[in-house]
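Of the protein chains in this complex, one is absent; all others appear in place.
Going by the order they are written in, the chains are A and B; count residues from 1 in each one.
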Amino acid sequence: MSEKFEPTIIGFTCNWCSYRAADLAGTARVKYPPNVRLVRLMCSGRMDPTFVMKALAGGADGVMITGCHPGECHYIDQNYKALRRFLLLRRTLAGLGIEPGRVKLVWASAAEGVHLAAEITKLVEEIRALGPLDWPTWNGHEEHQPEPALEVTA
Amino acid sequence: MNEYILYPGCSMEGSAKAYNDSLMAIKDTLGIGLHEVEDWNCCGATEYLSINLIPAYSLIARNLAIASKQANSTRTVVAPCSACYLNLSKADYYMDERPTLGQKVNEALAAGGLHYEPGSLEIRHLLEVLVYDVGLDTIKSKVVRPLTGLRVAPYLGCMVPRPDYYNRWSDHEHPTELDEVLKALGAEVIDFPLKTTCCGGHMTQIGPETAYELIRRLVSSADNYQADIMTTVCPMCQMNLDAYQAETNRHFGTHYQMPIVFFTQLMGLAFGMDAKELGFGLEVVSAKKALERIGVELPETQAPKKKVEGLPMPQRRLKKTATPQQEVEA
Partner (left out) sequence: MSAEEKTPNKKPEKIGVYVCHCGSNIAGIVDVENVAKWAGEELAHKGVVIARDYKFMCSSLGQELIEKDIKEFGLDGVVVAACSPHLHEKTFRTATEKAGLNPYMCELVSIREQVSWVHTDKVAATEKSKAILSGGVHRVLYDEPLQEMKVPINPNTLVVGGGIAGIQAALEIANAGFHVYLVEREPSIGGHMAQFDKTFPTLDCSACILTPRMVEAGTHPNITLLTWSEVESVSGYVGNFNATIRKKARYVNEDLCTGCAVCIEKCPKKIIDDIYEAGLGYRKVVYTPFAQAVPKYPVIDRENCTYFQKGTCKACEKFCPTDAIDFNQEDELFNIEIGNIILATGYDLFDARKVTNYGYGRLANVFNSLEFERLSNAAGPTNGNIVLRDGKTTPKTVGIIHCVGSRDRNFNNYCSTICCMQSLKFAHLVKERTGAEVYEFYIDMRTAAKSYDEFYQRVLEEGTLMVRGKVAEVTDAARQPHEEGKLIIQVEDTFAGKQRRIPVDMVILSNGMEPRSDAKETAKKFGISCSADSWFIEKHPKLDPVSTMTEGVMIAGCASGPKDIPTSVAQGAAAAARVLDKILQKEVALEPIRATVDEIKCSGCRICNNLCPFNAISFIDDLAVTRINPALCQGCGTCVAACPAGAISGTGFSNEQILAQIDGLLMVA
């Protein structure tokens, strides 16, 4: 009998709201499953779609993107840009064969520790139901190489 | 041409005949087409809903079901009567809000081979259609005999601006739609403070004292503001204030003679139509004096001639004074 599949999920948080929500969940000792590993960004607007691709190609089974509620972004309205990117990204990923349920966007304010924990718990189960992603990479897990310096010929 | 499905309601054929006559008279001028709901039934007025919800709503919804079958180029149902308007709106709104109700009502309708999908029709009151679809500018342009010098108290009644499920009215305490129409007709509009206060409704039957007090408040306020005439959009209000004004006077010892007519009648007058065609003369408290102020002559209302069948009854004669014999139709 194979063991229960434990998904690995990368979560992106914004420094001002959702990361503080995660901290608050910790301070309040709210329990949630350990499958999510968080990356701190300054703002959800920093979300580059390549991060999501990198995470999925690197072995993650799902990605969670979090940020401040619309209208409450510390940088005024950058979370709207994150939302735009997320919607387009999800469609693109679907075209690549990745189920839309694997990438989720969650808004959480700094006071919503419990809410964030609940969303994480929910997402873990959703991805568990979808099964491992095993996105094929042609060279296995490849370490990130920095971009080569640009050569400018006169 | 604005096309609508018309739900007339029972009063239009009876006590509110003037409303019906005047509406039919002005509709062409205003460019609206009215297609009556086929085989419509009574909406149940205000009583049925207090007794049993499912049959009451089914009764109303039958009209909606038939109307939605009829709806082709238009899906708007217009109701001139405020109670009908409210009932139709309620049925459409609550069948959606409360799915169980909607389901049960549709089960009842199914027995008659009918079905109504809530939200599929737009239900509007005649006044609101005239103001927002036809437009005040159009109305103004059709005025050939402005009602200059006629002081009108606009009385909307309580069922039109509230509860306003679809946010159509300008305000829920002091809406201005009726005022604007009257201004477009050239009349002098009273800033009537009780324009949405209840007329007593069916309290005239169940608790007359309450009704008389409510009627008295309305009539005395219009009188205080020196209104020549009151106008309304609801057959119930018109009947209460008109037909029960004498009783009210008797009850309080007052002597009000405040005529109350339907707004469509005033519109017709302003459009230059004949007063009698617009149903003037059918009202109990005569509008004669008010109309004279704008130079409209209204023939004296004749007492209807009684038709006698068979042999005449012995006339009662008191003492030797000859009572004038009532003229009978041979």
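Things worth noting here:
Note that a contact is a pair of C-beta atoms (placed from the backbone, for glycine too) under 8 Å apart; a residue touches a chain by one contact, two chains touch by 3 or more.
This is a predicted model, so every value here is computed, not measured.
Residue A:46 is the one among A:46, A:115 or A:128 that touches the chain missing from this view. Although one chain is not displayed, its contacts with subunit A can still be listed: residues 6, 8, 10, 19-20, 22-23, 25-27, 29-34, 37-43, 45-51, 54-55, 58-60, 71, 74-78, 81-82, 85, 117, 141, 143-144, 146-147, 149-150, 152. Within the entire complex, the positions of subunit B that touch the omitted partner chain are 171, 173-174, 191, 193-194, 197, 217, 221, 224.
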